[in-house]
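Note that one protein chain is taken out, while the other chains of the complex remain in position.
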Amino acid sequence: MTQTPNTAARRAMRTPGLLLGVVLTVAMIAAALAAPWIAPFDPNEQDVLAILAAPDATHLLGADAFGRDVLSRILWGARISLYVGFLSTLAGVVAGTTVGVVAGYYGGLVDRIVVAATDVLLSFPQLIMGLLLVAVLGASIGNLVLAIAVTAAPAFIRMARGSTLAMRERDFVDACRSLGYSDLRIMFFHILPNILDELVVMASLWLASAIRTESTLAFIGLSVPPPTATWGGIVRDGFDNLLDGPWLALFPSLAILVVMIGLNLIGDGLRDATDPKGAQ
Amino acid sequence: MTDADIALRVEGLNTQIHVGSDWHDVVRDVSFSIRPRETLALVGESGCGKSMTALSVMGLLPPKVARIGAGRIVVDGIDLVAADEATRENMRGDRLGMIFQEPMTSLNPVLPIGFQVGEALMRHRGLSRRQARQKARELLELVRVPAAAERLDAYPHQFSGGMRQRVMIALALACSPKVLIADEPTTALDVTIQAQVLALIADLQEKEGLAVLLITHNLGVVASVADRVIVMYGGDVVESAPVGAFFARPTHPYSEALLAAMPRVDSDGGLEPIPGQVPTLTAMPKGCRFATRCALRTDACAELPPLAPVGGDPEHVARCWVRRDS
Amino acid sequence: MSEAPLLLVQDLKKTFVAHRGWPIPKRTEVRALDGVSFEVGRGEVLGVVGESGCGKSTVARVALRLQPSDGGSVTFDGADVHMASRREMRAMRRRMQMIFQDPASSLDGRQRIIDALGEPLRVHGIARGAAVRPAVERLLDEVGLPRTALDRYPHEFSGGQRQRIGIARALSLSPDLIFADEPVSALDVSVQAQILMLLERLRRDRGLAFVFISHDLGVVRHFCDRVVVMYLGRVVESGPTAQVFAEPLHPYTRLLKESSPEPDPTRTITMNFQEGEPPSPVSPPTGCHFHPRCRLATERCRTERPALRDLSPGRTVSCHLA
Partner (left out) sequence: MIRFVIKRLLLAIPTLWAVLTTVFLLVRVVPGDPTIVILGDQASAAARAELREKLGLAKPILAQYVDFMGQILTGDLGRSLATNRPIVDDVAAVLPYTIELTIASLIVGAVIGIPLGVWAAQSRDGFADWFARLFSLAGVSFPAFVSAILLLIVFAVELRWFPVISAPRTDALSERLAALVLPSLNLGLLMVAYVTRVTRSGMLKALGEDYTRTARSKGLAQRTIVWRHAFPNVLVPVVTVVGLYLGVLIGNAVLTEIVFNRPGIGKLIVTALNQRDYTLLQGLMVVSAFAIVVANILTDLTYGLVDPRVKTP
């Protein structure tokens, strides 16, 4: 049975995991936004005396092989990782959903072409696709967003198409058509609101995925060029000095992990809250 | 009636379900007994408690959500309510068989038909897979599934709805139970197929000496196959009678209204709908539960009437202050 | 019939194609409509009966052009529905509406009742702004729902009430013809009677014509003037309801009638459990589709498709033997 947004929201608030997820994610976003004010050091300032320093009162999370403060780099890195993640997911969701709903609604040749194209795009491992795109396009924030959005879009096309097909099975789409509503009205005023739940759930999970892809690319060395701090890049710097100071890789890893857990908790919590079967 | 003549006896059954934070009665003080070769029909509209009664008898109430509050369910001298789960498990599928409303979903889609039909024999009779398969073939022939031998290895999706319900019947009768519980067995089927399935059940009932508890909302089906009928409303038995007496003199206002609301093929008689709707479980009236929709309502109806004989027939009882014999 | 019919369906065809199979999908065809013809006069109620897979629901959807046809024609008030331009179609949609079997699935769960019923008024420019609410209130009055229903969501209503909402929506555009696809079969008997009475009243008050699709002969007998009996995509018999059910001409109609249980223990239904599986619409039998289940079938029935012919005024049948 369908439900009003109200009951879903109320149930969402009763899910402790979801609440924790929101807290973790919001905290991380706040930290990223406040980086210029709360970061103790300039993220690129090199302190020769602090090279590979263990965590202490000055460098709370230690300093890296160039003597840069790890905490400051993590805070500044959050800005890029989160920015790229949000923007690319948004682009992927908007593009993918539009194409998916249209293909699912009209069916026929349009649908067949979209399905075939999606199958082809999904034939590339997501990470390798992103990797190749960034390698070919060159590493910049814009290209990162584009590459990650391209890897996200097919999943949203597939989901939106599938849900639209399921909606078409329900009589209310036929009802709308027999009432003489235009196709656009049916697609975006009637079908879209009904698949929004699923979309939001999936978007929050893909946001995690996008941030993971960004940090992974950075870890491999395909992101905004150094010395600009990104999470994956900081982990990589730490990983190269793993035996000298395991904490260098540990702390940025934890930062990524916190966001991942936060977003996944949000996604799972929303899924439980919007899944009618979970209500019982 | 001596106990030996009785295949299933239910006494004072009370079943409750959990809504919000409370347990609510969905079946109240239901008693009946069925003899071999007899068909007892439980009729009523959705939410009247007829299916919950069937599930209670079979011991298939969903755990944590529903429970039996009181009563006795006696088969073969064993009270299923008092017995432990192991005993109940041994009785299910052996002494009691059940078929369900949806033949489409009641068979396991990934297991072959032959196995599903013969499985109860492996469980209760210790048959080997080979023996069970052999017996499954005989059972499928018994329910007239064409080319039974070749279809032992077929899967449910390869059968039509009517054939699936036949397979379900074969499955339920595998261990030659004394009691068959049929919960809306033909509701999902087309009328011509419904006629086939009802005929099959009647035939097997005669051959195997089955006692049949038929749950249905369709008074036409009741008239066609039942020997006795119990009408339920809001969890209460409102009327109980032999079929002939019931259709000749439907006495409880609800029974009467139900018949008047049913459009018929053979006459032009006008329809008389029952006003309003069944109150929700949490908002049931205190006394007679039909009182809110009843044209004959009096002040006495604030108290629950007992089942009392009507029309001078001790076999024909109704739960109504207005219509009882004075 | 003296004047031109409101709806004329001629030789309508519809084939569904599915690709199924493993590992290589195969093309299978289902002829849902295999040359279906009937007509509905102004203010007339036509029943369409048949069992699952006979194509009775498809008729409504193709006639309303919710699905394209694969042949034949649908003429509404003199205009061809499937040839109509977008503009003409929009105008025609106001005059032909539909009521669905499952009111839960035919209402948008995200829309409040005021929006569900107000939207068609706004889209077709019947009422705007402040005029919408009173118009919707009038609709609710007409179908017997309280005005407090306006600001609630569909899931807050019972099945019967939701069906009333579906009916109110169909009425919102003041149509001449309503296709009702099993409108009462998901409802309990007592509620079913309420809805039937409501439809009866609307028909009288508004002079509505109906195409009433149902598997329940009793309901059809009660509500319809004429009836069309379908079997595996074809019309096998048609005529005035009382006559058809009193004296069925086609063996299938006879079987349907004899199988329909009546609340009368003295009239037992014909039950024959020896019969095998009914044919599937994927591979229908040759000749007369009904011949494998027909006791009277001859060689001719197995090979030659019987034509639908007039037998007496207003009665047609498609059987070699009738």
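Note that the chains take the letters A, B and C in the order they are written out, and that residue 1 is the start of every chain.
Everything below uses one rule, namely that a residue touches a chain if its C-beta (ideal position, glycine included) is under 8 Å from a C-beta of that chain, and two chains touch if they have at least 3 such contacts.
Everything numeric in this text was worked out from a predicted model, so none of it was measured.
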Out of B:V27, B:L40, B:V81 or B:A172, the sole contact with the unshown chain comes from B:A172
Only one of A:V23, A:V94, A:L132 or A:L184 touches the unshown chain, namely A:L132
The one residue from B:T39, B:S106, B:Q165 or B:Q277 touching the chain left out of view is B:S106
Across B:M58, B:V75, B:V231 or B:L307, the one contacting the chain not displayed is B:M58
Listed in rising order, the subunit B residues that touch the chain left out are 58, 60, 88-94, 97-98, 100, 102, 105-112, 116, 119-120, 123-124, 154-155, 157-158, 168, 171-172, 174
Absent-chain interface residues of subunit A come out as 116-117, 119-128, 131-133, 135-138, 205, 208, 212, 215-216, 219-222, 232, 235, 239, 242-243, 246, 249-250, 253, 256-257, 260-261, 264-265, 268
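Just so we're on the same page, only the chains that are shown with their structure count from here on.
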Closest to the centroid of all CA atoms, by its own CA mean, is chain C
Dist(centroid_CA(subunit A), centroid_CA(subunit B)) in Å evaluates to 53
Separation of the C-alpha centres, subunit B versus subunit C, in whole Å, is 32
The residues of subunit C that touch subunit A in their complex are 61, 64, 66, 89-90, 93-94, 96-98, 100-102, 104-111, 119-120, 123-124, 153-155, 166, 169, 172-173
As the complex stands, subunit B meets subunit C at residues 45-46, 144, 146, 159-163, 190-200, 202-203, 217-224, 243-244, 247, 257-259, 261-266, 268, 271-275, 277-278
Given the complex, residues on subunit C that touch subunit B span 51-52, 158, 160, 188-194, 196-197, 215-219, 221-223, 242, 245, 255-265, 267-278, 280
